[in-house]
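Structure, as structure tokens:
All protein chains of the complex are present and in place, except for one that has been dropped.
When the chains are written out, they are named A, B and C in that same order, and each has its own residue count from 1.
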Amino acid sequence: MHNLTLSDELSMIQDTVRKLVQDVVDPAALEHDEHRQFVRPAFEALAETGLFGAAIAEEDGGAGLGLLSLVVACEELGRACGSTGRLFATQAGTAARALAGLADAADVMEAVLMGETIVGFVGLEHGVAAVLDGAAASVDGTARFVTGAGEAGLLLVAAATADGPVLCAVDPSACAIEGHAHGLGYRAAAPAQVVFAHAAGRVLASGADAEAAIARAGIATDIGAAALAAGSAFASVELGRRHTAERIAFGKPLAKQQAVGHKLVEGLRRAEAARQLAYQAARVADAGGDAAGLAAMARLTAVDAAVHAADESIQVHGGFGYTVEYHVERHYRDAKTLEVLDGGACAVRDVLAARLGALA
Amino acid sequence: MHNLTLSDELSMIQDTVRKLVQDVVDPAALEHDEHRQFVRPAFEALAETGLFGAAIAEEDGGAGLGLLSLVVACEELGRACGSTGRLFATQAGTAARALAGLADAADVMEAVLMGETIVGFVGLEHGVAAVLDGAAASVDGTARFVTGAGEAGLLLVAAATADGPVLCAVDPSACAIEGHAHGLGYRAAAPAQVVFAHAAGRVLASGADAEAAIARAGIATDIGAAALAAGSAFASVELGRRHTAERIAFGKPLAKQQAVGHKLVEGLRRAEAARQLAYQAARVADAGGDAAGLAAMARLTAVDAAVHAADESIQVHGGFGYTVEYHVERHYRDAKTLEVLDGGACAVRDVLAARLGALA
Amino acid sequence: MTETLDGTTPQFVDFQLSDTLTAFQAECRDFAERELAPHAAAWERNHEFPTDAIRKAAELGYLRITTPVEYGGTALGNLASCIMLEELNAACPSAGVTISVHNSLCCSLLANWGSEAQKQAYFPKLVSGEWLGAYCLSEAGSGSDAAALVCAARDDGDAWVLDGPKLWITTGSEAGLFLVFARTGEDRIKGISAFLVERNDPGVGIGKKERKLGLTASPTVEILLENVRIPKDRLLGEVGRGFNIALDTLDGGRLGIASQALGIARAAHDLIRDHLRTLVDAKGRPNAHQAAQWELADLAADIDAYRLLTWRAAVLRDSKLPCGAKASMAKLKCSQLANRAARAAVSILGESGLVGPAEKLLRDARITEIYEGATDIQRLVIAREVLGD
Partner (left out) sequence: MTETLDGTTPQFVDFQLSDTLTAFQAECRDFAERELAPHAAAWERNHEFPTDAIRKAAELGYLRITTPVEYGGTALGNLASCIMLEELNAACPSAGVTISVHNSLCCSLLANWGSEAQKQAYFPKLVSGEWLGAYCLSEAGSGSDAAALVCAARDDGDAWVLDGPKLWITTGSEAGLFLVFARTGEDRIKGISAFLVERNDPGVGIGKKERKLGLTASPTVEILLENVRIPKDRLLGEVGRGFNIALDTLDGGRLGIASQALGIARAAHDLIRDHLRTLVDAKGRPNAHQAAQWELADLAADIDAYRLLTWRAAVLRDSKLPCGAKASMAKLKCSQLANRAARAAVSILGESGLVGPAEKLLRDARITEIYEGATDIQRLVIAREVLGD
């Protein structure tokens, strides 16, 4: 029903991603996750579509379709594979939006948009610090569970300095990177710990430019996360619906049990609420408004919805839901992981609480 | 921030309702509720604005602004006074949308749109039955907690017959109507029990026309309820925010306590999600799409949000919240009442569960 | 594995009430069903204090349960008090809170802190119910943060002079004896002292009566104290000990409200159960919605669990063992449960829930998360204990 809100361009993006999911992502999602193999084929296929630039203005080398395009693409990816989705959201959302308009970052932007390099993004919440010397930075600190970092060709780092935050590009080879061999989720997205010890970086933005870039990145991160999680929630509901429509117990399909139906309805309701918040946040951002609050609310709603929907879908699957073949346990792990990343839900609530007066 | 989605006409409606709320509704809301006095001045003021026809097509005598206008108006009324809001939603939403396009109901429609008569709507969930004799109906059954019924000049009744549902107009004087002197909420909206005993009615629609009319009414009811509840939730959050910003405990404003801030943020998040769902449901309906599922999800989300926000606002008010002067206990009662009306939340979930395949 | 209760199981834990307490529970339930339940709705609609019922409760000894035997009390202890309060509150929370405040706040403090003369003077009136007790701590500017109180107590030679209004006083307009906390010094904590004030002391007045969501048969009023001059021997305990005295009521008060909440939760559970039993299919078989049945099952389990939590704290307190965090756990969980149960009852009963006893439970329940330490205060107490602050 939400096609009502999609322009022709956005519908095309949706079709493109759906086809890519069907051809490349879906067939490999389970195996990549189970064996913690990086989803390189999916990343490369996404690069080929040019979608890494969909949300970027034409003057910055993108397609100018705004954050709505990010929502559309992430929702589809989130339905199929959280790892692929998270990598896409970081590349096309967080990183590309951070770099947009930065005069000194055109080469980096090009590599990001073309998918020539995989980007790992280290937000301010990791507490990494930098000391500047002109356009060069020396970066110190530790960032944990940076998705993509295990395979990244570039780290974009938001680092604190005495004069406020800066945005740096750091070569992963200048850092000690250790993959998380036993992490909860995003197992196919090469999550890794990154240790910066006097790591050489290149300053892409400082001062007000850096603050604006980091704020843009934050909004894109939240909107991307919201869309990924909404997609995951829809997928969990749909997996549960299909399973319970077929599974017979006590003489009738499980789906006919009111308790089963209501669990799925609740998942659907939350997923739809999250989707609508994500769209609205994107619309406001694309129109130049202050979307930070809406994006944060969308993220909270969507991540809660995704964890809840996966949890309930596992439940209506019974024992099957506890096994990897039915996909819902993967959605559960990825959704819970997303809740923790980028600072975590508690921090999001703190930020919203501080802005309550402006939002209510 | 949501003005982004409002056209000039809708902004005008918002301004009109806000002014009316400020001048007429707000000053009397507490007193009318406490003494269970019917909010006649507010109803009459609303009639004067012509807003009862805002959501009705021009060819049916309305302003042609669609259900979006209902959302805008109901959200504002829901912030201030649930009783007034419920009456408005029934008149301008449920009843007017049911009557729209019915060839034999033009006189009734005019009375509704002009506010010449107060309408009580009895939905199919009350289990009222009718026997037809041409355009005349004999109606039997009991409907409880029909808002407005205690002051209504007209009852619109969706009644079951052997050949499916019909929509009838029944004169309240043909029924035994007993006001609920001790009901939980909507105390200023004249909620009453209506007993139909061979009550004479006039058939306004039968067959497919009646089914369509009742379906239209249902969608308008849900969207109106969603907007009322979203407004109530926003109001509860705002009341809590203001109180805790001023109230000092343990040496600082209560609002600075993380637990307080997070309660309000959660209320806000849910209210915003409900609002976005209500808007989307209205947009889809106004574009001619099937909005029943979205409207139902909007209603569930909004009513939950309103109960939750009022509950938490009472909590952050402490003992003050338990007293009538601080308004939040009224929002709590009205929101909980709305959850039960029109069939109740459980029935809404049943309907959604049956349609899951089409919605996910 | 040698200690056993019945010779067969190697354990000590037991979850059964003694025969005596079981009989006491039945007696309380019988009183509640006979003397409270039939009138509770009318009292609440008319905002009418249940004077006669409280008098009858006094006759049965329910107003002396925390009072020592030597002063005419029965001293049945905390567990018995919890059992009694659950029963009374299942029928009428307004009567329940009146009795809870009288026993666990007023009589307990007099027993623990009063002089022999004070006990001799007041207990006869209190145990007979001739005078009800009220507890005057809160003020307009001090709720959860009780130590912020400003009501002044001035030493005027042969008398104390109390000045400043008290807010949210349960039973305030019906009480004969007020335990008043007032400021005798500047120190936030050590500047507080406690006093015994009588209704007839000159300068004592009843101020604004609160118009409340529920519990309308229990008057909550402002108590005006305008230069109230009272003899020096009305000081309870010592000067500067007021805050300690106030703290001494916490556990008992919280167990009282936990039990009130349990009573409300049980009443809501019973409304749902009785409603679902009426729903049968054409063949007379039970036909309630799963959603409602599941809700009932969840409530039944939590009522049992949180009753055990409450009784555990009561047994600890009866054994003079520390029970602060455990009483807070009971208050926290029972009060949330009461609200959840009452909301569920309204939802499941539908339109009849909007106009019948369910809606009254919903309104009455709401205060249990607020008074005697709001929910977040209970969490704070528990977290401190767990974290070992």
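Everything that follows uses one rule, which is that a contact is a pair of C-beta atoms (placed from the backbone, for glycine too) under 8 Å apart; a residue touches a chain by one contact, two chains touch by 3 or more.
Treat the numbers as computed from the prediction; the structure is a model and nothing was measured.
The omitted chain makes contact with just one of the residues C:E59, C:D187 or C:D304: C:D304. Note on the undisplayed chain: of the listed residues A:P41, A:G64, A:G153 or A:G318, the one touching it is A:G318. On the side of subunit A, touch with the chain left out of the figure occurs at residues 34, 144-145, 180, 182-185, 191, 248-250, 257, 259, 307, 311, 314-315, 318-319, 321-325, 329, 332-333, 336-337, 339-341, 344-346, 349. As for the chain not pictured, it touches subunit B at residues 257-259, 262.
Residues of subunit C that touch the chain left out of the display are 1-4, 6, 8-21, 24, 76-77, 79-80, 273, 276-277, 286, 288, 290, 293-294, 296-298, 300-302, 304-306, 308-309, 311-312, 315-316, 318-319, 325-326, 329, 332-333, 376, 378-383, 386-389.
In this text, only the chains that are shown with their structure count from here on.
Relative to the centroid of all protein Cα atoms, the closest per-chain Cα centroid is that of B.
In terms of their C-alpha centroids, the spacing between subunit A and subunit C amounts to 50 Å. Between the CA-based centres of subunit A and subunit B the separation comes to 38 Å, rounded to the whole angstrom.
One inter-chain figure worth recording: subunit B and subunit C are separated by 38 Å, centre to centre, where each centre is the mean of the chain's CA atoms. Contacts with at least two other chains are made by residues 289, 291 of subunit C.
Shared contact sites, meaning residues of subunit A that touch two or more other chains, fall at 258, 262.
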